[in-house]
Each structure stands twice: as structure tokens, then as C-alpha cells.
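Note that one protein chain of the assembly has been removed; the remaining protein chains are unaltered in position.
Let's turn to chain A:
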Amino acid sequence: MTEPVLSVRNLKVEFASRRGTLRAIDGVSFDIAKGEVLGVVGESGAGKSVTGLAVIGLIDPPGRIAGGEIHLAGLRIDNLPPEEMRRIRGKRIGMIFQDPLTSLNPLYRVGDQIVETIRTHLNLSEAAARRRAIDLLAEVGIPAPEKRIDGYPHEFSGGMRQRVVIALAICAEPELIIADEPTTALDVSVQAQIISLIKRLGRDHGTAVMLVTHDMGVIAETSDRVAVMYAGRVAEIGPVQDVVKNPLHPYAKGLMGAIPTLAGDDKRLVQIPGSMPRLSAIPRGCSFNPRCAFAFDRCRVERPEPLPRGAQSVACHLYDNVPAESAA
């Protein structure tokens, strides 16, 4: 197997607070291969966005990476000096944020922002950079890019702005794109367009994509593999087909059942009692045990480690010492 574009090993992120240190990410590991889209799904506070920010080196104090390693195509990047990290950010890792209005500077023309980014990372003349910016805008599906390049962000609609942000993210041909809730602020009809655009980019350029979202539907449409996060840990990771159709972890099962679908019947939705624990009060043992219908003594004492289960990997004691056939 070739080397993954992104490899995260046992990542821990902590935030110092007056009431002690809060661990937002607690031992997260995953790989993303070239051209692969990894969906990271979970509810608010699960640590999805913090994981993305840690990869791109944007954890601000009081937060810090407290342990683990992040490798970008073999290069360890979690301990790089800020100046070197700045050169990687934007050049080798592109970022798409949730709100396209706040990720563009309202005072600069869209084209100037793209040209600036291109010239920061690539050795191109002003004119060549502008030509490239027009090509990029055309590629992300903005009509009449040679005119629109001189528009200001407020002259674009939400969906068009998100396309500009995507153009910015891919302008230096990065190996990895981190998309943090790229479609959450958009209407469904526009969301569908943006999803197919992200998919196409991964396919055409071989870019690895880490897609952070709370919307399982978006993941099912876009991703190759999916990681389900809960309280700062990966509960389950595996090929998207397997995780969606045959989730193993009780939390993943509950999550899939809780989503109303267009095809489903009108029966009651599966209900997970309670809510995600606060960072200051993560339960002992498995962090899901107070909400889990299958919890037994061991779950309340010992933290489950990820166990391989076919192509999936699940952090749950239920699957320990159980023959693989009976669970699959």
C-alpha cells in the first residue's frame, strides 16, 4: 500500500481552563489515502472541527496538541515551527470553512483574494495568476468568471461564495483539503451542487479530502470512508457503505436510526437517551456507557480501544472476544 496523504496517530488536544485541563480530542487515529474522501461525523462537541483544526495547525492557545503525531505524506507536521507550517497551510493543505461569508474578506475583490493566494504559494506573474484565477472560478462552476472575478463577496450568493472559497482552497493544488461543514449554511438544492463539486475535485485531482459534517446524508453521498466521533474519540471507522448500512458501535447504530429519511416509514425514530457529556465530565470507562443500552460492568471501568472488525474498526467492548462471524 502506498503511503497515505494524511496520517493521524493517537492525537490528543487539550484546552487549559480555570477548572483544569479539558481534553477535547483523546487518542484519535486515522489515515486518508490519495483521492480518498474521509467523512468525519458526530454531534456538536464531538471534536470533529478541533481534529480538522489540529491537522492544519490552527489550534489557538489555550488549546494545544498534547500528544500524538500528524504526518502529511510522510512529513511530520504537528511540531513544525509556525513559519514552516504557514508555508504548508494553503499550499499543501487547503481549507474550506462552514460560513462562506466570514471566510472571504468583504473589502477585497474576489479575484484579488485568489490572486494573492496563488502568488503567495506559486511563483507566477500577476497576469498569469489572474488567468489561473479565472480558470479556477470556471472550474468550480461560476458563470462568466472573467466578469465575476472583479466582484466583491457581497455580490455573490451563498452558494457562489462557497464556490469561491473552494477555488481559494484548491488554487495551489493542495494534496489535502479539509472541509469543515462546507454545506451546512446552504439550502439543499445548492448543497447538492457543492457536494458534487467536492466529489469531482477529489476524483480529478487526486486530492485527499477530510469532510467534517454533522449530516450523515452528505457523508453517504460523498465519502469513501467515514469516522464516527463521540466525545473526542473515534467510536467507529470504516467504509461508508458498511458503517451506514451495518453500524457496529451502539452510538453509531443509534445515530443512524435517529435520522429521518425520505425512504423510511413513519415509525418512531430511534432515540438515544441523554446527550453528549461535557468535556469536564467525561464518564469513566467508555464515554458512551451512561447512554448505552448494552453497557456492562467493564464499560464503566475500562476504556475500549479500537478493534478491527472486517473493514471496519470499532471501539466497543461488545466486540471483544466475540468471533468475527457472529458480529459481521
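The rule we apply is simple: a contact is a pair of C-beta atoms (placed from the backbone, for glycine too) under 8 Å apart; a residue touches a chain by one contact, two chains touch by 3 or more; residues count from 1.
Please note the rule applied: contacts and distances are computed from a predicted model.
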Missing subunit (named according to UniProt) among the choices "Glycine cleavage system H protein", "Gas vesicle synthesis GvpL", "Electron transfer flavoprotein subunit alpha/FixB family protein" or "ABC transporter ATP-binding protein": "ABC transporter ATP-binding protein"
Identified contact with the non-displayed chain, of A:79, A:157 or A:280: A:157
Sole contact to the chain not displayed, among A:144, A:269 or A:301: A:269
Contacting the left-out chain in the complete assembly, out of A:43, A:69, A:99 or A:224: A:43
Candidates A:13, A:38 or A:244 - the one touching the absent chain: A:244
For chain A, residues in touch with the removed chain: 43-44, 157, 159-160, 187-193, 195, 214-218, 220-221, 240-241, 244-245, 254-264, 266, 268-272, 275-276
